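All protein chains but one are shown in place.
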Amino acid sequence: MEINKIITKLLSDVKEHNPLVYHITNYVTVNDCANIVLALGGSPVMADDQNEVEEMVSIASALVLNMGTLNQRTIESMILAGKKANELGIPVIFDPVGVGATNLRTETANRILNEVKLSVVTGNMSEIKILAGLNTTVKGVDSTDGTVGGEKIAAELAAKLNSVIAITGATDIISNGKKTYKLNNGHEILSKVTGTGCMTTSLIGTYAGVTKDYLLAATAGIMSMGLTGEKAYQQLASSDGIGTFKVRIFDNIYNLSEKDIIQGGKLNEC
Amino acid sequence: MEINKIITKLLSDVKEHNPLVYHITNYVTVNDCANIVLALGGSPVMADDQNEVEEMVSIASALVLNMGTLNQRTIESMILAGKKANELGIPVIFDPVGVGATNLRTETANRILNEVKLSVVTGNMSEIKILAGLNTTVKGVDSTDGTVGGEKIAAELAAKLNSVIAITGATDIISNGKKTYKLNNGHEILSKVTGTGCMTTSLIGTYAGVTKDYLLAATAGIMSMGLTGEKAYQQLASSDGIGTFKVRIFDNIYNLSEKDIIQGGKLNEC
Partner (left out) sequence: MEINKIITKLLSDVKEHNPLVYHITNYVTVNDCANIVLALGGSPVMADDQNEVEEMVSIASALVLNMGTLNQRTIESMILAGKKANELGIPVIFDPVGVGATNLRTETANRILNEVKLSVVTGNMSEIKILAGLNTTVKGVDSTDGTVGGEKIAAELAAKLNSVIAITGATDIISNGKKTYKLNNGHEILSKVTGTGCMTTSLIGTYAGVTKDYLLAATAGIMSMGLTGEKAYQQLASSDGIGTFKVRIFDNIYNLSEKDIIQGGKLNEC
């Protein structure tokens, strides 16, 4: 498929240019986010003090904002870094982890949506529904919704925010408001390892560091995680579990090949 | 043994109900805590800003307070979340990591003991001795004491606090003040991986999310970690070490079976 071919080009661009992907993210999955960026070929950096975030973002190729363990201090850092990225034309990828679970999260996500121009917003169906102002039930940081009907929600929110919206789930949906993709890679065991969502966001950030086509970057990031999840699962022996599976995620992103993408990418335009 | 049988029922309840286990915990082992909850079948969430902890705990099935890297900000969050959990009847599991090592830790632990009704308090022998007002030597976050004589200490502190007290060590001791168990599972290599204590506390929290019998929940959590430690150790090749061992902890919690518990659980009532 033509898009898979273009994604392979992005992958080789990442390996050639080693984009610096600056994260303001949570302390739960931060190590995994750093390693997944390195595995793909990028260079991660994490920093969150208000006195350095603007300087740090100015040397970055992409900014990832993940509100997994937000606090008063880091919320301001995210806003500052986001605005500076906007000024400099650096793409901002936003993962509104747990939005809807608390008012603080919902208010923070809305504030970021209002004050920062976002290149990509990525979340599970519950999170995206909350951002779209729709009803849903939130249970901590996990989704309670399937992605049925997500095409319309994604496309409308994308048009409204002028951002790419990516909904991750059994079927992933990625839309820029005009064009919408459905992606059928991945394996359900990915939801049994913490941080696979955050890591996907970091992969999107890494791809966004080498292209201005953020629909493509989002698709490439989600497809990369999906493909590695499939392969990692296939490699498991019967006595293995999520420990080994997690190790294999990094192995397979590190070894992700053009052939994997061309042959394995299951992408359709809606 | 009858109790092992009951613990298998708890395990299947966790897998069926996926309890949301909310942690205010340290940044050293937080990722491992999240993954061990997922491996067992629960759903972890971490958040520590004072503006959201009460809301977050209100959707949780259990609250884990772990003071491994406490600070002024998170101490207040722990108190707020703990009080709210008490109001709502949500079990609170407390791991006073490093209590006795500094005055801040001892004062914080005592404040939590005074202000929050705790369902389970778990620690190594040195930590529990400090909480009980006994003499001991503290070396960072590791115990300098064996658990000999722990039955009496655990039972008395349990009666005083009206909590389950769990002392982890070569032999684990779990008491609710009336009934006291000794558990002989585990392997000493568990102490060579950081966070096995914290993860045990998270497992206790997960089981406490599906039962009101907190003596049982504490026993189930500690036994689960002990059994997985034994199995993980047996699976090591001669060139393996704590890297592979740690991966195997997650694999074996993920694959923990009724048979493992029934055949392997080494529990005795004192």
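In order of appearance the chains are A and B, and numbering begins at 1 in each one.
Criterion: contacts are C-beta pairs under 8 Å (C-beta built on N, C-alpha and C of every residue); 3 or more make two chains touch, one makes a residue touch a chain.
On a predicted model such as this, the values are computed, not experimentally measured, just so you know.
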Could you tell me which of A:6, A:46 or A:270 touches the chain that is not displayed? A:46
For subunit A, which residues reach the chain that was dropped from this view? 20, 22, 27, 30-31, 34-35, 38-39, 43-49, 51-52, 55-56, 59-60, 73, 235, 246-255
Residue-wise, where is subunit B in contact with the chain that is not depicted? 26-29, 31-32, 68-72, 98, 101-105, 138-142, 192-195, 239-244, 246-247
